[in-house]
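What follows is a set of notes on a single structure, which appears directly below.
Missing here is one protein chain; the remaining ones are kept as they sit in the complex.
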Amino acid sequence: MVLENQDNRNLWEKIGDFFSANSIWMKWYCTGCGAIELPPTMTSRFDMERLGMGPMATPRQADVLLITGYLSSKTLRRVIYSYEQMQDPKYIVAFGSCTINGGIYYDSYATINQLDKYIPVDLYIAGCMPRPEGIMNAFADLITMIKKGQANGWRHYQENYEWYKQNQLDSLKEVIIHDEFHE
Amino acid sequence: MTLITVLITLLTLAAVTYLLSLVNSKLGAYFTIVTSLATIVMLFLIKDSIGQSYSLSFFTFKLTTVGWYFSMVMVTVYFTTAFLNPFWIKKMIYPAAYNLFFLVSLIGTIGMFFARDFITLFICWETVVWTSTFIIQMGKSRKSSYVYYVVSAIGSMVTLFAMMLVYQVSGTLEISTAFSALSGQPVLALIVFFTFILAGLSKIGIFPFHVWLPMAHGSAPHTFSPVLSGGLVKMGAFIAYLSVTAFAAYEVFANTFTIMGIPAPLYIIMVLGAISIVVGTVMAIRQDDAKKLLAYSSVANGGYILIGILLYDQIAFAGGMLHLISHALASATAFITIAIVAYRTGTTKMSELGGMIHRMPVTYTVYLIAIISMAGIPPMGGFVSKWLILQGLADRGLLFLAAAAFFGSIGSFMYVFRPLSAVFLGQLAPKYEKIKEANIMMQIPMYLLTIATLLVGVFPNVVLRVIADIQLEAGIQEIVLVGNTIVVSNGVLDALRVFIVFGYGFLIALVIFILRRKSRRVTLMDTYTSAEFIHTPELLHYSSNFYAPFERLTKKPYPVLNLYEKVSIKIKEIGHMAESLFSSSKPAITIFWIIIVFAIFFLGGVL
Amino acid sequence: MNNPVLLIVIPLLLAFLSVIIKKAGKWLLLVGLLFNTALAFFITTGETIIGGFAPPYGINLVVDQFTLVGVILINTLMLITIVVSFDLVGKYSIVLLTALAGINGMLLTGDLFNLFVFMEITVIAAYILSAQAKKYHHTITYLVIGSVGSVLYLLGIILLYNLTGSLNMADVAAKLPLLTTKELLVPVLLIFIGIGVEVKLMPVSGWVKGVYSNANRLIAPLFASVIAGTALFVFGKLFVSVLPVSDTLTLLMLIMSVMTFVFGEFAAFNQKRVKNILLYSSIGQAGLVTALFISGLVYAAVILLISNVISKLIMFTIAGAFTEKYETDDYESLNGVFVHNKFTGIAFTIAALSMAGIPLLIGFYAKLNILIGFFQAQNYVLPAIILLMAIVEGAYIIKLLLALWAPGKEGQVSEKSFAVEKKQLLSVKNTIICLIVALVIIAGGVLIDITEKVVTDGQPLLGDQSPSFTISQSKGGE
Amino acid sequence: MTVMNFVYGFIVLLAAFIFQTALTGVNRKVTARIQKRYGPRWYQQFLDIFKALRKGSITHGWVFDFGVIMALGGIMATVIFIPVAGFEAFPNMDNVFVISYLLAVGMLGMAMSAAGSGNPWASIGVSRALTNMVAYDVPLMIVIFTLIFAFDTASVSEIAAMQQGMGVLGWNAVRMPLGGIVAFIALFGMLGKKPFDSFIAPAEIASGPMVEYGGKHLGFMFILHELMTFIEVSLILSLFFGGGSSILVYAIKYAILYTLVNIISQVMPRFKIDQAVKFFYRVPLVFAIIQGLVVIFLGWGVSVWF
Partner (left out) sequence: MIRVASLLLLMIGLYGLLSTRNVIKMIISINIMELGVNIFIVSIGFVTNGVAPILTSQVNSSLSNFVDPLPQALVLTSIVIGLGITALGLAFARKLYKKYGTYDLAKIGGMKDE
């Protein structure tokens, strides 16, 4: 969701975005079949670290959340919970068609079709699981977006929080579960 | 204001406290605070008449700087702990007796530190022993006060043997001159040395005799265990001091073979001290009850004090003496804070506690400063004394003692941090949501002790100057103090400058922290749990068997207590054998024994 | 008027009177005791001849400082025991009066056979008293062993008479050095075993457990402090001034008494019932006193004897009160009994701590004298044993006290509610008396100079020159 | 203690931070090269730190923040005390025990705030970190004890000065070979490098104590980690490898040592924490004691060998 590029960031934010762009830590949420694509991007052939990107253990420390596959309602709850545990500025990159329009599971009762309705996705990568080249290309685009200050899905999430929350409740009835019985 | 008037006023005050607490026990408890305060004031008044000696029927006293120093350490612990008495007195079964024994044991310790002859030393020692036995019984277990009495009795009886032996050899009971007669017979000197120092070892809680420490401190009434571990352990240090100065161990054993430059008997005792450091640390790490953990830490710190004092040179001796006051302050504060937590929550078991910082922030900070000093970390007093001891050991090249000392000081980070994170930090269980902070009366001693620990840490020379006088009085080279720095043959320490630079660093970090964006406050339950939803805080609190891998390494070490139980079972068997052999309801057996005795004696006589 | 023989005659006279006037028996007993105690303070040292014949032939009563202390102590103790348990006297006044006469006779007499006669009187009175507990097989055991002992003692005296031709103690003592130790071996041995039975030396004291553990509040202190005290005084007189013995025999006797001391303490450590603890502890103390007499430390022995006897009086009375009021004296089931009767508890604790040798009590003063005495005699082994036993003794006494004072199981803070149900142990009168006696224990330990003056009155006891612990010594060169 | 000392202190602090962060960046490239990939730019570490500082962060209460500040404050104070090639911000304050125990302030501060976060991962991480410290510190301290006994001084700069002038032979690692080995192994433990980094294992306990740190707290942790590395490496360098006579020599020796450690650690597996303690109390402890006895009794290590 690329906004028109009226660049109203002040200098300080520009520098901040420069740093955020050049050192993106990712928390990849291995749902579905996309997870297997990431190790090759990190290892010697494609070496994601050249772009300043590297894996991090917890959402608290991560900048970008990679959703790599279809999302059942249970997983969606966990994704939303992790997303809210991350600090802003945070970005979301969605892999594959399952996150765009449900992919091959579009008519399944268990999965959600459009990820964008629940959490603000900054960047989609087409492909029924994109190969590492596609992922590297997407990351390069993400870096330029951040530099230009266009990757502000997180601000959009904060501004239309009720809308998102309503969508989430419509499909999940309850996002944060308070006792372990009705999972 | 002579020492005798001090003791007599204290005795009358103790009697008044007893009568008061018969009327109303809370009033009596408050009066114990007044009495211990009066002791401090009086001790300061008689500070200038050092060197005079007094006598009261068969008690004789001599005012010495070392005695003054020891009693000052003791009285500070008693005074600060007395503040807790009013809140626990209702739980005591004999409140009046508790108040009386609390003060009588204080008077006993002061009498002991100023004793001039053996009998006064022994009488004051025993009064402290039996009064504290009857106080410990008011705690959770009778067995622990029984074991406490037996171990102290072993120590004191053996020391009485040494005293009488020396009296017979030298003809005089005066401590300072009696031992000099021993330089003649080396064998007798050895016997006297090992028997005399035994009481010290049993009181400090050195390795074979440390059995009573965790039991007594763990189960004594909450207001008496700070006194037990902070104060009464120091009586043993005084005996160690006597065995080095009055007994002049270094001259008497000058010609015995030396290990690593130290006369053999002294080295054996120091090795025992080193073992007790290791045992104390290893056992402290395993404990689940906070009070038992602190008790084992007293065993470990007792080892430091013993090694420091027995080295009897310019550096390590000063370190040992300084460690006396820094350990006393630190362990007294730690025990008081744990007592306050127990007062509010009713338990000292770490696995049942957690997150106290949210309800008792003041107690938390006081405990933090206490454990920083107990672990020997720079800005606090514990560091300066441990630094002196380690420099002393390095100066004389005592490798094995130093190894134990290092293990002890680094191990202390582990066992000191365990209560901090298990009791104070981590998740707060819902049932403790309503507990309140310690009330004002309890906070006063905590503030006093914290300020004292800080002062000893940042301005150690105030205390070291007194220790230098002690060294002069004991006739060894005194420690060199230049302004605020301690100059030692292989190192220099300026505790104030360390504190200032630490503050400077802290300031820079604070500035960076404030410059950056304000962080969003989040509840404790909103933590990273691999996206699992959690509901019960107490299950999320990590506190039981905190150091599981390390505990697996040191599987159950040999419990020394079994040794004592084996001996007592052996005595019971002999007793049972004697009983069944000699006294039975049939006369024939006794007549049989009469004939046997007659036959044996007849043969004996004839030969 | 202050003729010591009255001490024996008046009680006998009152005994006969009380046979006639059955009802007034108790009061006659009280009169006899009061008279005896009063008279005991007025007796002067010296010798009184009885029956007109001069000493080597006739019998005489020898009163030196040692006997004077014995007489005063035992009479006052008997008075206190009877006064405290006056309600239990019942029909035993005759027996008690004869016992009183026998005891005073044993202490005062200077003639060996006369000692045998008075010993028999006391022992017979003791048999009857021990039957009070209706445990007749114990009484018969006591009777059999006692009579065997007295028979051997009699044989011993006669052999002695055969060798020296006289029965008077002073005379025998004068003639003994002429004889070789070989000849003296058998008679001295027989006397030692004969007296040993009464003094409760371990191998020969089979009867003690049965008799003491079933005695009530009157009989138990009587046995433990009065009769035992007399036996020890007599043993002291015999084996210090009368029968000098060869060193091998002394060594054997010393071994036997130290063995008694050690086994007594160990057995006491093993007991569960209060009375058993006390009886074995008194056996142990008796062993220690005999060891001191044999090695010649008379002053230390007397002080220890006094402290032991006084503490046993209080403790046995209270132990008797336990069985009387709670039907059991197993200290586990009596947990926290002193919570309800504090003053009795305080008296019991002071007596117990004095036995454990806690300072500022007479027990500690006794221990100091023992140690100084032994060290003076260059003997290092015995003090070591004594101090080790002091640890064992301290251990079982503190275990006893802790159980009685602090109710509640392990791991519980003791509260009043855990204690045994509330019963009043002793009547107010008895508690006050016990406290006064406890006060004497404290005074004996604190004012040691006065204790020494009262006991020795200047002259050394039975010629024992060993130094004692005095205030001047502790000051050292001021 | 004039203002100049504080200014020098700040300069040392800044220089140490910049030098070490650059060196870490280079070493990330070296690690990448080992794994046959190009690795990030040399200034990537700066970028990471400033990015972390820029981000927003959460806090679990005042102890969470206070612990981080106290940790960084303590470590900064220690850096100020480190003598770099003879230059000390505060003269003769560089006692070995002061430095090693001030290090403990950093450790304690971090532990306190981690435990304060209420996350069990953090507490497990802290308990492993303290056990790890007990493991590596005792052999190291024994060897340092032997140094103090041999050279009769506990000040780091003096020990460093005694090793200069004789080239490689002067180094303590050569004079006391066993001591040198122990120190080098202990360096791995101190830095928390691969064989002994079970307390920040990302997969196992979600990076241990740092589980709840995000944003500026994470930035603080990175700065803390850099400065602690600087202290530890320079300590070992000055004590055992003859600290540089001039700043340039010091920097080169420092870089070589750190890269060597980094290279070795990249190929090592990760010890379980009790295996680490068992390892340290078998090989290094025995070496340290042998070295100690040799120096104390035979006095071989004190003078130069050839």
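Couple of notes before you dig in:
Going in written order, the chains are labelled A, B, C and D, and every chain counts its residues from 1.
Here is the rule we use: contacts are C-beta pairs under 8 Å (C-beta built on N, C-alpha and C of every residue); 3 or more make two chains touch, one makes a residue touch a chain.
These numbers come from a predicted model, not from an experiment.
The chain that is not drawn here is touched, among residues C:Ala24, C:Ile49, C:Val144 or C:Ile346, by C:Val144.
Only one residue from C:Leu154, C:Val172, C:Val204 or C:Leu292 touches the chain missing from this view: C:Leu154. Along chain C, the points of touch with the absent chain fall at residues 57, 113, 117, 120, 124, 127-128, 131, 134, 136-137, 139-141, 143-144, 147-148, 150-151, 154-155, 158, 161-162, 167, 213-214. In the full complex, chain B touches the hidden chain at residues 584-588, 591-592, 595.
Methods note: only the chains that are shown with their structure count from here on.
Between A-B and A-D, more C-beta contact pairs are found at A-D.
A separation of 97 Å divides the Cα centre of chain A from that of chain C. Taking the mean of the C-alpha atoms as each chain's centre, chain B and chain D sit 35 Å apart. Counting partner chains per residue, chain A has residues 58, 60 touching two or more of them. Remark: chain B residues 260, 355, 357-358, 361, 364, 368, 372, 375-379, 383, 387, 390-391, 393-395, 397, 399, 402-403, 406-407, 410-411, 413-414, 417, 420-421, 425-427, 489-494, 497-498, 500-510, 512-513, 516-517, 519-530, 540-543, 546-547, 549-550, 552-553 touch chain D in the complex. Residues 16, 19-20, 22-23, 25, 43-45, 47, 49-50, 52, 55-58, 60-61, 63, 86-89 of chain A are the ones that touch chain D when the two sit in their complex. Listed in rising order, the residues of chain D touching chain B in the complex are 1, 6, 9-10, 13, 53, 56-63, 65, 68-70, 72-78, 80-81, 90, 92-93, 95, 97-98, 101-102, 104-105, 107-108, 111-112, 115-121, 123-124, 126-128, 130-131, 133-134, 137-138, 141-142, 145-146, 148-149, 152-155, 206, 211-212, 215-217, 219-220, 272-274, 277-278, 289, 292-293, 296.
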